[in-house]
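Of the protein chains in this complex, one is absent; all others appear in place.
Our next item is chain A:
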């Protein structure tokens, strides 16, 4: 299940891109889910766990993946128990966050209202209000109850 906390969250990792650079495991890049996310979001191909072929940057190491994809990889494969800042992800990562949340218990921290409107069958538990949102509309209704200053 996907659980979302909006606003400042104690012990959440605010800079997942940098955390990834220092903590990722080579094996993550060999997973089909990782390859699919990298191909979809970064339009890049995993050649090996050390090498990714980017259409813009050429051959790059995993450290140069986009901040959004690095955060998705942490959400999917990091087992340290950390909660990551989902606001490092653009809306083009939303469907992958939802997918990861269907396979495991995933808690994310958001500092903006991510747009999940394109995600079919979206649901999430909103930790701030203690409500289960069974649709994007219900999620939005809960999210906008939170004052802008508290994000």
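In this text, contacts are C-beta pairs under 8 Å (C-beta built on N, C-alpha and C of every residue); 3 or more make two chains touch, one makes a residue touch a chain; residues count from 1.
Everything below uses one rule, namely that contacts and distances are computed from a predicted model.
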item: Undisplayed chain, where the name is taken from the UniProt record, one of "Circularly permuted type 2 ATP-grasp protein", "Translation initiation factor 2", "ATP-binding cassette domain-containing protein" or "ABC-type cobalt transport system, ATPase component"; value: "Translation initiation factor 2"
item: Selected residue (touches chain absent from view) among A:18, A:33 or A:132; value: A:18
item: From A:25, A:53, A:91 or A:134, residue that would touch the chain that is not displayed; value: A:91
item: Full-complex contact with the absent chain, from A:41, A:75, A:108 or A:124; value: A:41
item: Interface with the unshown chain - residue positions in chain A; value: 14-15, 17-18, 41-43, 56-58, 66-69, 87-93, 111-113, 115, 117, 140, 144, 148-149, 151
